[in-house]
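What you see is part of a larger complex, with each chain still in position.
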Amino acid sequence: MTLPAAEHGRIPRFADDYSRAASARRREFLRETAGAQLEHVASYSFDPALLAGNIENFVGVAQVPIGIAGPLLVCGEHASGEFYVPLATTEGTLVASYNRGMKLLHRAGGVRTTVMDDVMQRAPAFGFDSAREARAFGQWVTASFDAIRQEAESTTRTGRLHDIEQFSASRFLFLRFNFTTGDAAGQNLAGKATWQACNWIRARYPGIRQFSLESNLATDKKSSQINILRTRGKRVTAEATIPPDLVREIMHTTPEQLFQARQVSNLGGLMSGVNNNGNHSANGITALFAATGQDIANVAESSAALVHTELLADGGYYYSITIPALIVATYGGGTGLPTQRECLELLGCYGAGQVRKLAEIVAATVLCGEISLGSAVVAGEWVAAHDRLGRNRP
Amino acid sequence: MTLPAAEHGRIPRFADDYSRAASARRREFLRETAGAQLEHVASYSFDPALLAGNIENFVGVAQVPIGIAGPLLVCGEHASGEFYVPLATTEGTLVASYNRGMKLLHRAGGVRTTVMDDVMQRAPAFGFDSAREARAFGQWVTASFDAIRQEAESTTRTGRLHDIEQFSASRFLFLRFNFTTGDAAGQNLAGKATWQACNWIRARYPGIRQFSLESNLATDKKSSQINILRTRGKRVTAEATIPPDLVREIMHTTPEQLFQARQVSNLGGLMSGVNNNGNHSANGITALFAATGQDIANVAESSAALVHTELLADGGYYYSITIPALIVATYGGGTGLPTQRECLELLGCYGAGQVRKLAEIVAATVLCGEISLGSAVVAGEWVAAHDRLGRNRP
């Protein structure tokens, strides 16, 4: 394999890099270098100048189809009433399935949603000569909390340092800085504030042998037990109570059958070591994230879930899901881009003070999808639905 | 809260539902019902007739910006040579960071990639009167494997049933059907074939008290230890060996420092119960999935990773990542949609026989991002990079 020197194949960059011309030149480069035609990719409807801060080496857009499900009836503290939910996906059946769940829970009286906690982290590690020094450092951090907070918050208008958890192993102390971050998802805010605080600490505290701004105690873009326990982003619970007749009419099954299947899923999940004893929350979360300009990679964390259901004395079915690490924003990241902003506006979630509303809508949507897929599996309709609506042509 | 009856707010559907007119009417409906303007969403460049099987209630598209990173030098069995990688994201710094890693590993001689395993699952559960009956059923399944396989494969041209793993708990036997699925991701194929096989089983084997087509032993759209152990989709390893001078020149750090930080990340990850001891593989995987029409929700599973590095005797740095559940397709799902297909073609991965090539490119891309972010954290450049390139304006 003879390879061209890396320089020959260098992707062109320009002073005015966020422009139609620059992106066209890069597509031309790809055509010359890789023989690629990017005609549909080139079909975007906005001024690339908007993209500074969102992407580098811009060449165009992925057009991801959006379908609408609803009305979703939410009885939350921040979201209240009916919503039409934009879901960006390429997987047939997904929108129809969520839509079916929304119909069921609308007739059941809607989905109650509650934001239980709200916190974003960065977790640096500090290494010392021995565990004893690590312990002493922890005591100093506790005693110095006010000063550390002041330093951390000096870098941000909206971020607030709530507390610093400590975890020790070997001669290291891991600090988990817990922030509230307003309408932003807050990873960058938390990173910058923690960095500032750590620099302040390192200038003052002697004997730090090793330092790392992140060492897997905040697990950004990864799923972890600590985030299931302690929350990352929003911890949201969505709940509904469903009369048995509705389950039969719309879902073609019964609460008893759903509950029995749920028990077996719990047992299977305990064996498999799964991060979610529910059905497929990632589907709804991903589709909403893609439509509304969230950082989709957070699905890695946000896909964790805790499902709990109960057969009620009156024959009804109580169904709940808790999403312990739902990372959403209505400000920053991709939320201000054209299609993404339109989708946020469709939900009444664009701009200041809307992030918990969005979190509630996501959780309510997820619950609808849980009961819909769960019912389809139990009623034996799951494969047929995919044959009808999906690209099930093996 | 007075609510309109669900019917009033019903989303319009039409006989010719996959048309510009139908999507326009739905947008109109959303304008009337929710006051939403969807102008950019309406700006798509293809005939909606293409979308049958990919979405329901189509209203338009999310335009997700694509940036290009490369050249990525891959030394795989299916992917070989230089690639320009389309990354769809709204997170500033991401493309630049992967690009930096690609530059480093290009100069280091490229990324070796190997597909270690390839298997897709569906895992039904069967309940009996007691554990003893469950055990007897397991013996019957083993003895009947050829017939079960024949039945399963009768539903598919490309799927092949490789084996059926058995896991028991209480009076249930969980079967994990392991398929190869050609160029498709294969979840629907595996679901349909397993459904067929299970119906055959249930018609023949007496005493099955409970049946569920899925009970958390395949953990679709969820992260699990079983999939880390046993693979779901492709298990791919990407490796590189980096001379120390290059680490210093391009990454502004040293192999020793990177290795020390890695050790602390391993320790932190063991404490936090993380599904990935690496840095942020979900970022690259999500961006590539969004660009190339993969089912992005699979990031929930595909974000698991096993990182192993070594300091070599000559001062060099061996860096590897194994992605145990990388779910990719070059056929089916969203891969044939216009922008998605163009991006696959850019990588030479569109059409038959390309799926392992795509898997190798994804894994190689991920490795570049791992070393780039890891170095930025160690070199203290991570926050500054996000200040410069991201929307770090808290």
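The letters A and B name the chains in turn, as written, and every chain counts its residues from 1.
Just so we're on the same page, a contact is a pair of C-beta atoms (placed from the backbone, for glycine too) under 8 Å apart; a residue touches a chain by one contact, two chains touch by 3 or more.
Here the structure is a predicted model, which is why all the values come from computation and not from measurement.
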With 2 copies in place, how many does the full complex contain? 4
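Note that only the chains that are shown with their structure count from here on.
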Would you kindly tell me how far, in whole Å, the mean C-alpha position of subunit B lies from that of subunit A? 16
